[in-house]
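Excluded from the complex is one protein chain; the other protein chains are retained at their positions.
After this line comes chain A, so read on.
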Amino acid sequence: MPEANEDYNDTHRAFLQAILSRQVLTFEQARPLLAKIQTAQNPDRPVLENDISREDFEQHIEIINNVLSPLDYEIRTQLHQKTKDRIYALVNVSSDALTQMSTTYSADEIAFLKRVLDAIFLSKNTRRAEILAISGMQAIRLGKIPRDGGESQARAQDLTQMQAEQMLDSLVAQGWFEQSQHGFFSLSPRALMELRGWLIETYNDRDYTEDDDDGDSAEPHQKIKFCQACKDIVTEGQRCPTLTCEARLHNHCVRYMFRAQGGRELCPLCTVSWHDALPVGEGAARNARRSVNGTRG
C-alpha cells in the first residue's frame, strides 16, 4: 500500500519509529530529530536543526498520517493548555486508551483509574467550580472503594495507599497524567487526545454534538466542554462569568477569539463582558474554597 506513495521513504519510517517509542513530541524536539534523520538519509547534504521549518515538519507528519490511517493510527496535535507547547502524539484511533492500558495495568488498578477520572470529570467538575484536577491526597484516598454505608472495609479490590501512589506515579511517568506544582493531577495532552472520544461518550450526553456552535443553553450541563476557538477539550482555561453559560476558552485562545469578534471582548455565546471570566482548572479550586467560605452559613 504505501509503495504507491513515492513521497514516503525511510525518513518517514525513522521518524515514525522515534515517535512510536517517545509517544509525544514537540516541534522543538522534532527539529534536531528530523535534521538527523534527513542527514542520515542523505549524508552528502547535512541538514541542520535550523533548516527544519514548521512547514517541513507538518508536511512530514501529513505524509505519515496518510500511510498510517488505514492501520487506525494517527499523529494528532494539540496545544498544551498550560505551557502552550504544541504537542504531537501518536494516537490509537480504533481502541481507546483505557483498553490499551488494561494490558499494562491490573483490573484493580484500572478500576482505581476510573474512580480518579470520575472524580476529575464529575465531582471536581461542577457548575460552581470546574477544577478538572484532583489533589494527590484526594486521589490516593480513592484507592479505597467508597462504600455507601460510609464504613469502608478493606477488600481485595482496594488499592493500598502505597499502591495508589505507585499507580499515580506510573500514570505520570507514562505520560497519561501530569502533576502540577501544587500537587494536582490532571490529564496530559496526550491523554486528552487519546481519550477524547471516550471522555465525551462517558461523561457527556450521547446526543451532544461537538460542532454545536451555537451552544444551545437549553442543553443539560455538559461535563466535557470545548474551547469556543479551537474546539479542543478545556480542562485548564477560562469560562464565561455567567455560570449557566457553556462558553469556555483556553488561555491561549482568548485573544484569537477577541480578534475574530473584531476586538469585542465579550462572551461569544451570551455576549456578557469576558473581563470577569472565571478560571477552569486548578485555579477554580482556590476560587471555590474562597466562595464556599464566604457563602456557607
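By our rule, contacts are C-beta pairs under 8 Å (C-beta built on N, C-alpha and C of every residue); 3 or more make two chains touch, one makes a residue touch a chain; residues count from 1.
Just so we're on the same page, contacts and distances are computed from a predicted model.
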Considering only the chain that is not displayed, what protein name does its UniProt record carry among "Glycylpeptide N-tetradecanoyltransferase", "MAGE-domain-containing protein", "Glycine cleavage system H protein" or "UDP-N-acetylglucosamine transferase subunit ALG13"?
"MAGE-domain-containing protein"
Can you work out which residue in A:53, A:83 or A:100 touches the chain that's missing from view?
A:100
Since one chain isn't shown, list which residues of chain A touch it in the complete complex.
1-5, 8, 10, 13-14, 16-18, 20-23, 32-33, 36-37, 40-41, 43, 66-72, 93-94, 100, 103-104, 170, 173-175
